[in-house]
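Shown here: the complex without one of its protein chains, the others still in place.
Lettered A and B in written order, each chain numbered from 1.
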Amino acid sequence: MAENVQHAIAQKKDEPAGANEWEPKIIGFLCNWCSYAGADLCGVSRYQYPTNVRAVRVMCSTRISPHIVLELFTAGADGILVGGCHLNDCHYITGNFYTEKRLRLMKKLLEDAGIEPQRLRLEWVSASEGEKFSKIVTEFTEQVKKLGPSKVKKDAALKTRASAADGASQTFRLRALVGKELGLEKTGNVYGQKLDQTELEKLIDAATKDEFERSLILELSKQKARSVKELGQIMDVPTDKVLRHIVVLRQKNMIAMEHPDGLTPTYKAIEIGGEQ
Amino acid sequence: MSTEAAHHGSPTASEGEKAFDPKLLVFCCNWCSYAGADLAGVSRLQMPPYFRVIRVMCSARVDPEFVLRAFERGADGVLVAGCHPADCHYIGGNYRTRRRIALLKMLIQQFGFDPERLKLEWVSAGEGEKFQKTIVEFTNTVKELGPSPYRGGV
Partner (left out) sequence: MAATDKIGAVMVVGGGIAGMQSALDLADSGYKVYLVEKQPSIGGTMAQLDKTFPTNDCAMCIMAPKLVATGRHHNIDLITNAEIAIVDGEAGNFTVTVKQKSLRVDPKKCTGCGSCAQKCPIEALNEYDENTKIRKAIYVRYPQAVPLVYSIDQERCIGCGICAEECKAKAVEYDQKDKVLEVKVGSIILVPGFDEFNARLKTEYGYGVFQNVATSIEFERIMSATGPYMGTILRPSDGDIPEKIAFIQCVGSRDEHCGNEYCSSVCCMYAMKEAVIAKEHTSQVKPSIFFMDMRAFGKEFDEYYIRAEKDYGIRFVRSRVASISEDPKTKNLTLKYVADGEPKEEVFNMVVLSVGLRPPADAEHLSRVMKFRLNDDGFAQTEVFSPVDTSRSGIYVAGAFSAPKDIPMTVAEASGAAAKASTVVSSARGTLVTKKEYPAEKNVEGQEPRIGVFVCHCGVNIGSVVKVNEVMNYAKTLPNVVYSEENLYTCSQDAQERIKQKIEEHKLNRVVVASCTPRTHEPLFQNTIREAGLNPYLFEMANIRDQCSWIHMHEPKAATKKSKDLVRMAVAKSRLLEPLQNLTLKVNPAALVVGGGVAGMTAAIELAKQGFKVHLVEREKQLGGNALKLHYLPSGDDPTAFVKQLEKEIAADKNITVHLGAKIKSIDGYVGNFKTALEGGKEIEHGIVILTIGGQEYKPQGEYLYGKNKDVLTLLEFKDKLHKGEAKGNEYAFIQCVGSREEGHPNCSRVCCTGTMTAAIEIKKKDPNAKVYVLYRDIRTYGFREKYYKEAARLGVTFIRFEDDEKPKVEEKGGKLEVKVKDEDTGKEMHLKPDYLVLAAGTRAQPDAGELAPMCKVPQTKEGFFLEAHMKLRPVDFATEGIFLAGLAHGPKFVDESISQALGAVARAGTILSKTELEAEGIVARIDETLCDGCGICVPTCEYKALDVMADKKDPKKKIVEVNVGLCKGCGACVGSCPAGALTQMGYRDSQIYAMIDAMFEYEKPKQEVKQNEH
């Protein structure tokens, strides 16, 4: 799926975009039942909106995973708009509640990776809200224009961070936490207690940051063995914290120490990690 | 060289192309080395899959004949692992093992084996990582030496 969309981005390049004026590349994921219908209505009603958005229809907004989002930014997207049904209106009953949780994780990951989270936007658009759709697209395009072109594709360091965020999003830990988040708040946990949303978000944010940093360590040490100090400097994370992450990664057999001659050991990622 | 990472390339080699898969026999004493090997497992330390362990109560039980039999049957390498000299469950059994292995190394040389195909290592119950390192290094050593001259039996 991500490939199709990347294709869309690639095509966009060939279009003439004014004289020297930069035009943002924006992907809009629209759910089949509400937002896409809303967009249709918008068209039928001849509401005008900028040409930057390429709409991709999905059955439900929950289909959008952090992986897709990060891959698109890596491929050169400047903004991503996700449109879903209004809460409680979802064709798939609770799908968009999960979308909401997942979007929060994505924004957190973008932030950790150094990509402006404002480049990602979630909006509820019903089948009858054609005008709202045009307003949102216009507004979002403006917002992305203000942010300027995304640097992810050109900037190797940012690209590494994006793929680290992608790696983090795929860990069992984050998937499990975000997958369970809604249930823990709404229906309660195995002890029959409903968890406080703020507390749980704090916990998930901390886990996200940890997993992102660990993932980034792995990314950075894939090609070349690096020391804790080197990693700390590149990542802008205190060295003691980097070391603690390395302890965890070694425990999981995902990174290995290269035994040093001097006083500074280096670490290299093991291609096939221990944790499934 | 790295010991932990050294194994990371091998899966493709063993699952894919038909490279030389050495046959390695490892004798472990019950109290230290076997426990160390278990700890490596508990810690999920990955290592090449070419060795098979035979458990004996004490490394001193490893009769030179056992080693010779293994080579005769086509072993590419034999590793004897025991407690560290001072840790032996049976007080001093492993001192004897050390002398015995030194003699055996000379003997197998006479049969045309590289003495490096026989190795003695101390691995304690707490040294899962050392067990891994020992297996990785020994596998590499034997791989470099190539198949045993007796391969396929005599």
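Going forward, contacts are C-beta pairs under 8 Å (C-beta built on N, C-alpha and C of every residue); 3 or more make two chains touch, one makes a residue touch a chain.
Keep in mind it's a predicted model, so treat the numbers as computed, not measured.
Visitor: So one chain is hidden, and I want to know which residue out of A:T51, A:S128, A:Q197 or A:T264 touches that hidden chain in the complete assembly.
Guide: A:T264
Visitor: Of A:K159, A:K180, A:K209 or A:K222, which residue touches the hidden chain?
Guide: A:K180
Visitor: Since one chain has been left out of the picture, which residues of chain A touch it in the full complex?
Guide: Considering the whole complex, chain A reaches the absent chain at 172-174, 176-177, 180, 184, 189-191, 193, 195, 200, 203, 207, 210, 227-229, 232, 239-240, 242-243, 246-248, 250-251, 257, 259-260, 263-265, 272, 274-276.
Visitor: Residues on chain B that touch the omitted chain in the whole complex?
Guide: Its contact residues with the unshown chain are 10-11, 14-15, 23, 25, 30-32, 34-35, 37-50, 52-58, 60-66, 69-70, 73-75, 83-84, 86-87, 89-93, 96, 100, 124-130, 132, 153.
Simple rule for what comes next: only the chains that are shown with their structure count from here on.
Visitor: Please tell me the distance, in whole Å, between the geometric centres of chain A and chain B computed from their C-alpha atoms.
Guide: The mean C-alpha positions of chain A and chain B differ by 48 Å.
Visitor: Hey, which residues of chain A end up touching chain B in the complex?
Guide: 225, 250-253, 256-259, 268, 270-272, 274
Visitor: Can you check the complex and tell me which residues of chain B touch chain A?
Guide: 1-5, 8-9, 11, 43-46
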